[in-house]
Each structure stands twice: as structure tokens, then as C-alpha cells.
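For chain A:
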Amino acid sequence: MITLDSFKPHESGKVLRIQGDGAIQQRLLEMGVVDGADVEVVRFAPLGDPMEIFVRGFHLTLRKSEAALVEMQR
Partner candidate 1 sequence: MSWEIVIVGLAVLGASAYCGRLAWRAFHGKSTGCGCGAATCHAAKPGGTPRET
Partner candidate 2 sequence: MSQTVALVGNPNVGKTAVFNALTGLHQHTGNYAGVTVERKHGTVRQGGASVDLIDLPGAYSLSARSPDEIILADVLLGLREDAAPVMGLLIVVDASNLERNLFFVSQLLDLDKPSIIALNMMDIARRRNIAIRTEALEAALGVPVVPLCARTGEGIAELKTALLGLCSGQAGAQTPLPQRHEAAAKALAAVLETHRHVLGRVVPAIEALRILVDRESYAEKRLIGRLGADFQDTIERYREEARSNGKSLAAEESRARYAWVQSVMADAVERPSTRTKSRSERIDNLLTHRFFGTLFFVGLMLLIFQTIYSWAGPLMDLVDGGIGSLGERVGGLLPGGMLQSLVVDGIFAGVGGVLVFLPQILLLSLFIALLEDCGYMSRAAFLMDRLLGWCGLSGQSFIPMLSSFACAVPGILATRTINNRRDRFTTILVAPLMSCSARLPVYLIMIAAFIPEHSILGGLIGIQAMALFLMYSVGVLVAVPTAWILKKTLFKGPKPPFILEMPSYKVPQAMTVGRKVYYEGKEFLSRAGTLIFAVTILVWALAYFPHSSTIAGQYEAERTQLLQSSVEGEARELALADVNDRENGAYLRYSFLGQFGNFVEPVFHPLGWDWRIATATIASFPAREIIVATLGTLFNLGSDEDEASLTLLETLKAATWPDGRPLFNIAVAFSIMVFFALCAQCSATLITIKRETGQWRWPVLTFVYMTGLAYVCACITYQTLHFAGLGG
């Protein structure tokens, strides 16, 4: 199982599903990180966390701990 936090910059893939069912997951879903969505990792912050991704035509930042909830397909 690959999760989004293990992606490198400029790597992209498709969302398989989001683990769990809570407020964090729902915020991710609302922002368009839904199964089937294309996601590209843009960069990591200077201290390695958080990360910036490109999804549905806009830029979103999230922590690695949140990205770890997103199961991906390369």
C-alpha cells in the first residue's frame, strides 16, 4: 500500500481511497482529494513538512501525517 506522504516532488498518481472517517478526512475530500483524483506532489517545506500538492487545478498544502491517510496508485 502506497500513501501520498511517500511520494517525491514532481511525482504524481491517482487517489485510491482515504483511510478513516473524521473531520480531517472530510476536509481532504472537500478539497477534491477524492478517490480517482489526480494528485501531483509539488514540493516539501524547508523543514521537510508540510508538503504542497497540485490537485484539481489548484495548490493545497497538508502535513505528511495527513498525507499518510491518502492511499495512492502510482
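Note that a residue touches a chain if its C-beta (ideal position, glycine included) is under 8 Å from a C-beta of that chain, and two chains touch if they have at least 3 such contacts; residues count from 1.
Criterion applied: all candidates are chains of the complex that A comes from, given by their letters.
A quick note: this is a predicted structure, and the numbers were derived from the prediction, not measured.
A.B. asks: Given the candidates 1 or 2, which is the one that touches chain A in this complex?
C.D. replies: So the candidate in touch with chain A would be 2.
A.B. asks: Enumerate the contact residues on chain A facing candidate 2 in the complex.
C.D. replies: 17-18, 20-32, 34-37, 42-50, 52, 56-63, 65-66
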